[in-house]
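All protein chains but one are shown at their positions in the complex.
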Amino acid sequence: MTQTEDTSPATPEPATSDHTHGYISDKARYLARLKRIEGQARGIHRMIDEDTYCIDILTQISALTSALENVALALLDDHLKHCVVDAARAGGPEAQAKIDEASAAIARLVKS
Amino acid sequence: MTQTEDTSPATPEPATSDHTHGYISDKARYLARLKRIEGQARGIHRMIDEDTYCIDILTQISALTSALENVALALLDDHLKHCVVDAARAGGPEAQAKIDEASAAIARLVKS
Amino acid sequence: MTQTEDTSPATPEPATSDHTHGYISDKARYLARLKRIEGQARGIHRMIDEDTYCIDILTQISALTSALENVALALLDDHLKHCVVDAARAGGPEAQAKIDEASAAIARLVKS
Partner (left out) sequence: MTQTEDTSPATPEPATSDHTHGYISDKARYLARLKRIEGQARGIHRMIDEDTYCIDILTQISALTSALENVALALLDDHLKHCVVDAARAGGPEAQAKIDEASAAIARLVKS
């Protein structure tokens, strides 16, 4: 829904930064997913504004929550594959800290 | 975040419809919450665009998921208090159907 | 797993109580589901005891969590169909209280 409002240009990125994070290769795809999620939120706003039946709104909220979870899981996978693997290879307390940080993020996802 | 973009007028509503759903009394508040959620989604888009650290993005996604869950739980509570109670009083197969529908929506929320 | 340990007699029930709750008609089935869940917990205990690979344990924990959620959703559906519908028909503050209570239980399920 609300596709028509998502026509803003896909933010041409220079890609010259050298502090690349794990997800950078898929950046355009992540940005497109977030645009879609923003459109879903706008669609739910409109449903409430138009007095849509509650259950139908709940269905859209569940769909949006799932979409967000999938983005989070993809980001986390990229993070493990890049930042965490690099830290593990470097070793030392930094590796432990990276895993603690990832575990805390996983706990927030599981509990949210 | 992204507060500045959320200044669009709060969608003046005619309020002349007579098929009011359960949440209608709080409509302005629901609309404001959805505006904020849309802003949160836009903020996450920007974080990805600006190569923010993955873990910080995950934190914002968890916050957004929680905000959505809270809206869903509030809508569901309103729905039970109005549509379901009314159907229960009217009785008949309609009442059963309303509860089946609500249970299915609850299951989607629990599993999403 | 652990089926062999679940052969304890299915707790013969007198069924003479007259303070029947919503789920009473399916009581034998709920008891059987809980027996199975207890067996799943015992199976996970044994997996840890036998140094089973972590990921396989996590898979069993996810399965157990899903089984619990399904029991909770079934109980909640029964509760809505009986206690809440009865309270809605009786009306008054009791009806509101029953819905508040159900909504709080739903929130705990969604957030757990």
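To keep things simple, chains are lettered A, B and C as they appear, and every chain counts its residues starting from 1.
Quick note on the criterion: contacts are C-beta pairs under 8 Å (C-beta built on N, C-alpha and C of every residue); 3 or more make two chains touch, one makes a residue touch a chain.
Not measured: the values here are computed from a predicted model.
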| item | value |
| --- | --- |
| Omitted-chain contact residue, chosen from A:L34, A:I55 or A:A102 | A:A102 |
| For chain C, residues in touch with the removed chain | 11, 13, 17, 19-24, 27, 30-31, 34-35, 37-38, 41-42, 44-45, 48-49, 51-55, 57-59, 61-66, 68-69, 71-72, 75-76, 78-79, 83, 101-102, 105, 108-109, 112 |
| Residues of chain A in contact with the chain not shown | 69, 72-73, 76-77, 80-81, 84-85, 88-89, 91, 95-96, 99-100, 102-103, 106-107, 109-111 |
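By our rule, only the chains that are shown with their structure count from here on.
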| item | value |
| --- | --- |
| Superposition rotation for chain B onto chain C, Cα-based, multiple of 5° | 180 |
| Equivalent interface positions on chain A and chain B, same or different at half | same |
| Length of the line joining the C-alpha centres of chain A and chain C, rounded to whole Å | 33 |
| Between chain B and chain C, centroid-to-centroid distance (C-alpha), Å | 27 |
| Gap in Å, rounded to a whole number, between the CA centres of chain B and chain A | 19 |
| Two or more partner chains touched - positions in chain B | 69, 72, 76, 102, 109 |
